[in-house]
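This is the structure, below, for whatever I ask next.
Every protein chain but one is kept in place in this view of the complex.
Coming up: chain A.
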Amino acid sequence: MLSATGKGKLISGLLILLLLGLGVLMLYPFLWMISVSLERSSNIAVPFPPRLIPEQFSLFNYKLVFENGVLFKTYANSAIISLFSVLLSVSSALLAGYAFSRGEFRGKKLLFFAVLATMMIPFEARLIPMFSMFNDLGMINTKYPLIFPAIINALGIVLVKQYFDRLPEGLRESAKIDGANEFTIFIRIFAPLTGPITATLAILAFQDSWNSFLWPLVVINDQAMKTVPLFLSSFSSENGSRLVGVTMATAAMSILPIVIVFLFLQKYIIRSIALSGLKGE
């Protein structure tokens, strides 16, 4: 007979084993991708039956990716686009969220409702005029159409408003008596307190921008301007069925940056995702 604690330990041991099994299953597509990319013969025939340890280990496919070099150009494109999108979307949301939290002005309710309403509008309903607009401005195949629209960040505004709502009003009042104007108060007193919410917004905006596909597909067709997903998509449709090894190496390299970011910031990222989902995305 097992004692009560012994039984508890057994159950939690089994639970961990079960979760580990499911976790491996979850990671299997990526593990398989890496294994195929490291297999010398995988461009001729995909190993069958499938195996996770390559029979003829080789970095050949990665050598091809590096020699081709286009992927690294797309890293730079995606990085620049994501950086500016994050800056634009976070600063716009911080400013607006602060105004909706602390401001008193005509039309506040109506404007906040307008912000909320933008969350209900699917991007597809604006897709064609957005394309025509940037096309008329001569901005197709530039980074601008992928950056500028990030200025609207409705979820960010809601999160920032809630964040500021929880800070004590006294902070502002004392500064006001000293005659400081609203911008000085925001920059000196409130902005330094926004670290956690800024991190959340930056993470959500980065993931959106880095992984975005439909909009880049519409506004970018020049090879040199492609983002990472766009390049992978065209590479995969050209070579995916013939050169599986190189395609898997390209796919592996394409997710490397965001996986590294994720592993370093996992705690913040998971918290941010939970927050975004709780509010109904």
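For this structure, a couple of remarks:
The definition used in the following text is that contacts are C-beta pairs under 8 Å (C-beta built on N, C-alpha and C of every residue); 3 or more make two chains touch, one makes a residue touch a chain; residues count from 1.
Note that contacts and distances are computed from a predicted model.
Name of the non-displayed chain as stated in its UniProt record, restricted to "D-methionine transport system permease protein", "Probable peptidoglycan glycosyltransferase FtsW", "NADH-quinone oxidoreductase subunit H" or "Carbohydrate ABC transporter membrane protein 1 (CUT1 family)": "Carbohydrate ABC transporter membrane protein 1 (CUT1 family)".
Although one chain is not drawn, the whole complex shows that of A:Glu67, A:Glu104, A:Asp178 or A:Asp222 it is A:Glu104 that touches it. When the missing chain is restored to the complex, the residue among A:Val65, A:Ile220 or A:Val244 that touches it is A:Val244. Residue-wise, the contact with the chain that is not shown comes from A:Met26, picked out of A:Leu10, A:Met26, A:Ile44 or A:Leu83. Residues touching the missing chain, restricted to chain A, are 12, 15-16, 18-19, 22-23, 26-30, 32-33, 36, 46, 48-50, 88, 91-93, 95-96, 98-99, 103-106, 108, 111, 114-115, 118-133, 148-149, 151-153, 157, 176-177, 181-183, 186, 207, 210-211, 213-214, 217-218, 228-230, 232-233, 236-237, 240-241, 244, 247-248, 250-251, 254-255, 258-259, 262-263, 266-267, 269-270, 273-275, 277-278, 280-281 (touch as defined at the top).
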